[in-house]
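Missing here is one protein chain; the remaining ones are kept as they sit in the complex.
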Amino acid sequence: MAEFIDLVLLAMLALTALRIIFLKDLFAVVMLFGIYSFLSALIFLNLDAVDVAFTEASVGAGISTVLMLVTLAITGRKEKQSTHSSLLPLFVVLVTGAALIYGTLDMPPFGHPDNPVHQHVAPRYIEESPKEVGLPNMVTSVLASYRGFDTLGETVVVFSAVIGVLSLLGVRRKKKKDLESGLESHRVLHVVAKIIIPLVILFALYVQFHGDFGPGGGFQAGVIAAAAFILYALILGLPKAFAVVGPRFLQWMAAAGVLLYASVGLYSMYMGGHFLDYNQLATDPVAGQHYGIIIIELGVGVTVFAVMLNIFYAFGSQAERSNVQ
Amino acid sequence: MSFILDYYNYWVVVFLMMAGFYIVISANNLVKKIVGLNIFQTSVFMLYISMGKVSGGTAPIVVEGVTQYSNPLPHVLILTAIVVGVATTAVGLALIVRIKRAYGTVEENEFDNKDDVI
Amino acid sequence: MDFLDIVSSILLLAGVFFGFSGAVGLFRFPDFFTRIHAASVTDSIAAILIIGALLLQTSFDLNTAKLVFILLFLMVTSPTASHALAKSARHGGLLTLAETRPQDKQGSAK
Partner (left out) sequence: MLEQHLAVLPIILPLIAAPLALILGRSIFSWGFATLVSGLAFLLSWQLLAAALSDGVLSYAVGGWAPPWGIELRVDAANAFVLLAVTAISTLVLVYSKHSIEKEVKAANHSLFYTAHLLCLAGLSGILITGDAFNLFVFLEISSLATYTLVSLASDRRCLTAAFRYLVMGTIGATFILIGVGLLYMKTGTLNMLDLAERIDLYDSSRTINTGLAFIMVGVSIKLALFPLHMWLPPAYTHAPSAVTAFLASTATKVAVYVMIRFIFTVFGIDHVFVDMGMGLILMALAVVAIFKCSYMATVQSNVKTVLAYSSVAQIGYLVLGLSLVSVSGLMASMIHIFNHALMKGALFMAVGAVFYRVGSVDIKDFAGLGRKMPLTMAAFTIAGLSIIGVPLTVGFVSKWYLVIAALEQDQWLVAALVLVGSLFAVIYIGRIIEAAYFQKLPESRSSENIKEVSWLMLVPMWVLVIANIYFGIDTSLTTEAANSASEWLFQTNSMLENKVMEGEVLEGHAIEEKAQEVSS
């Protein structure tokens, strides 16, 4: 059954990708990309990668699509007729694809439990991590503890993204109150948003702190919390959102999250262990792992929330500027 | 037949990757290039997740009575890679907004004509 | 197959039927407002029916609560989204089919 679902989803993905190649209407392209992301999230779910599915749905189908739409609002939605000769790209793609297909011929069969991937390294995560780290969600154990350095790097990548976006676009605080911002006339939206936003933030907190036991964690929580504020900013306008959380404050929050994460590593060095060795954080190693993971997940959550919201602010204020012009 | 059943997943994923790759290198519009880049990357993520799957396994969260779990390591790698992807997308889109402001167009061949090449 | 299973299957099938008809409507109807009407109305009822069917399959545990929350969330957001879309379209100056072709309407009234 799982294989059948997989096949159907893959077919839908292939159709979506083909449609995107030939479409000229960029608005439709971006919406199809959102669908593509969502379908791949379903594939991830079907292949047991619940955390990944969660992230792909919130990032690919959520944040990325929103950012692309805002960009389209500034750049226009029609693609002009391409004048590129498409033969060279086609040739490059065919060669690359042929190389990859050649590579698949010696691949271990799909889903087989004896594959090398399942024989080396991973068994320790599956068998020992519930004892060594003490969390039922192995993905969180590996992410935050065994490969915690990768996750620090990932947080820094997000931080670099906000540095890039801010240096390119900046966030302008508007002095003029008269320009139309948000969806003033939509009464129904206002009421519904006011009901929903607290629930979304509550859900984000649940995802943040329940990530040790179920799918979720700092990254997903940060994105969901940012989505709640993005909704607020969309409906009530950027100036009102700036009054709640200002862009300057968000910059500090983004920096603080990275520093919070790194400080756990420094503290464990101070206690005599290696960088990010959570065993040193408490007398009982498993308790130490638990403290360490909660704190670094908080750091990730804070940074991701601040960065995603700040990036949206930057794009949003550009879009409002182009509306005025 | 079992050959096809063993590999069809990888083949479709390769096709999707190449579709994304084609969009990146052939599109003239910068937004479409970024969409292509995302499709390319998302398909690579599928390659990783496919190799982590164990037939008959469940999601790698400890549940009483389950012995066969899928491999958690590719999931962790891809969580990181998704974040890297969205970071790149954000910076790329910000560049596009600035290019639109500076050149008035986001079609590659049009702004090329507005400057001397290099 | 006990009674609950049968009821749940019927609800599920009904939900699928409504979802499918909504998709057909989305394709077949002529303009924006009729399409969004088809999509939003059938979508709501399909969601209620399908989640109702799933609720009957649970054994009244955490999953039940989660499904109820999802149902409530969909009931609030889905119509709101359709409303916002339609209102924005109207705001932006989109006319209904009847308004764009008044003579046709008169013709058909006769």
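Labels A, B and C are assigned to the chains in the order they are written; within every chain, residues are numbered from 1.
Definition applied: a residue touches a chain if its C-beta (ideal position, glycine included) is under 8 Å from a C-beta of that chain, and two chains touch if they have at least 3 such contacts.
Note that the structure is a prediction, hence the values are computed from the model and not measured.
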> Which chains here touch the chain that is missing from view?
Replying inline: A, B
> For the chain left off this view, which of B:V12, B:A59 or B:I96 is in contact with it?
Replying inline: B:I96
> Any idea which of A:D6, A:D51, A:E154 or A:D212 touches the chain not displayed?
Replying inline: A:E154
>> Take the complete complex as the reference. Which residues in chain B touch the chain that isn't displayed?
In response: 17, 21, 24-25, 30, 33, 37, 40-41, 44, 47-48, 51, 73-74, 77, 80-81, 84, 87-88, 91-92, 95-96, 98-99, 102-103, 111-112, 115, 118
>> In the complete complex, the non-displayed chain touches which residues of chain A?
In response: 99-100, 102-108, 115-122, 124-125, 145-150, 152-154, 156-157, 159-161, 163-164, 166-168, 170, 251-252, 254-256, 258-259, 262, 265-266, 269, 273-280
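Criterion: only the chains that are shown with their structure count from here on.
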>> Edges wherever two chains touch, nodes for the chains themselves; is that graph a line, a ring, a star, complete, or other here?
In response: line
> Which chain has its C-alpha centroid at the greatest distance from the C-alpha centroid of chain A?
Replying inline: C
>> As a quick test, compute the distance in whole Å between the mean CA positions of chain A and chain B.
In response: 13
>> From the mean C-alpha coordinate of chain A to that of chain C, what's the distance rounded to whole Å?
In response: 29
>> By the touch rule stated above, which residues of chain C touch at least two different other chains?
In response: none
> What parts of chain B, by residue number, touch at least two of the other chains?
Replying inline: none
> What does chain A use to touch chain C in their complex?
Replying inline: 183, 185-186, 188-189, 192, 195-196, 199
> Inside the complex, what are the residues of chain C that reach chain A?
Replying inline: 73, 76-77, 80, 83-84, 87-88, 91
> Can you list the chain B residues touching chain A in their complex?
Replying inline: 5-23, 25-32, 34-36, 38-39, 42-43, 45-46, 49-63, 68-80, 82-91, 93-98, 100, 106-110
